[in-house]
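See below for the structure under consideration.
For this depiction, one protein chain was excluded, whereas all remaining protein chains were kept in their positions.
Naming follows writing order (A and B), and every chain is counted from residue 1.
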Amino acid sequence: MAKRIRKGIGARVAGFLHDWSIPRQIAGESVMSTAARSRTSETLRPRLEEADRVGTGICPFCAVGCGQLIYAKQGRPIHVEGDPRSPVNQGTLCPKGAGTLGMLLSPERVSTVLYRAPRATEWEVKPLDWAMERIAQRTKRARDETFAETLPDGRRVNHTLGLGSLGGATMDNEENYLIKKLFGGGLGMLNIENQARI
Amino acid sequence: MTAGGDHPGREALTALDAALAQRPHKDHSSLSQATTCLCAFRDNLIAAGRDGRPSPDMMRLNAIISVVLAGHFPLGAVPWDELVLARGWLADLVADADG
């Protein structure tokens, strides 16, 4: 800052005029290349240069299925853009897709397990392993207490209506497959639904 | 809508009878009342089971709930014949529970 103040006014004006891109653009230089150049732009580097990894993503919002390229540095995403190879979107994204990085890095994101005991007024943070074991126990108990193997006249139903699962349309095919397989094929749950019907 | 009371099983039976009496028109209030009472009945059995007295009636009751719910939310025509069967199973269950 001190250096800038010592700089002469004349030199600053001349420097500004030399650096100012508008006169060059008015003179007809291409905005796509030289006319956009300035001293500041000379020092800018694309953040993609810092990426140590890039992979193919599919935009997580609507069902158009736009291809994305996700760039990461040390395991953390630093940039998401449309995949120019994709015949679906040819590099374009809508405002939602273009904001994907903001979703991944949102300060509102929760990354710990939260637990609310019956009648409690606040959440508590709990270990993941504790929660998984308790959910497994709760699931088994609710299944066993609500299971019907047959109707009283002997017709086999092998089901429980006391457990439900909602969701799937935001998830992968492999995830949906295991949900239906475990909950339906393993536990006998029938109340399995997702956003396809709403 | 009331649920539970001292004899949710008998209340469920009453509600189911009301629903069956309404044929041919499906009676949503009676069916949801029957379901609510059956679930209260089951809650009692579950609570008793957790106190160390597991009930052999649980599976019968769960099956009855499945059929009554199907009467409320049928796939196609209301399965009245099945509801009549369920009514009989429930009457037996309530009699056993009382006995």
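By our rule, contacts are C-beta pairs under 8 Å (C-beta built on N, C-alpha and C of every residue); 3 or more make two chains touch, one makes a residue touch a chain.
As a working rule, contacts and distances are computed from a predicted model.
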Remark   = Among "Formate dehydrogenase", "Gas vesicle protein A", "Oligopeptide transport ATP-binding protein OppD" or "Aminomethyltransferase", the omitted chain is listed in UniProt as "Formate dehydrogenase"
Key: Interface residues of chain B (partner: the chain not displayed)   = 1, 3, 23-26, 28-29, 32, 35-36, 39-40, 43, 65-67, 69-80, 82
Task = Pick out the residues on chain A that sit against the missing chain.
result = 53-67, 70-72, 75-77, 80, 85-89, 92-100, 102-104, 106, 108-123, 128, 131-140, 142, 145-147, 149, 151, 155-198
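The rule is simple: only the chains that are shown with their structure count from here on.
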Remark   = The distance between the C-alpha centres of chain A and chain B, rounded to whole Å, is 45
Task = Enumerate the contact residues on chain A facing chain B in the complex.
result = 145-153, 157, 159-162
Key: Touch list for chain B against partner chain A, complex   = 42, 46, 49, 58-60, 62-67, 69, 85, 89, 92
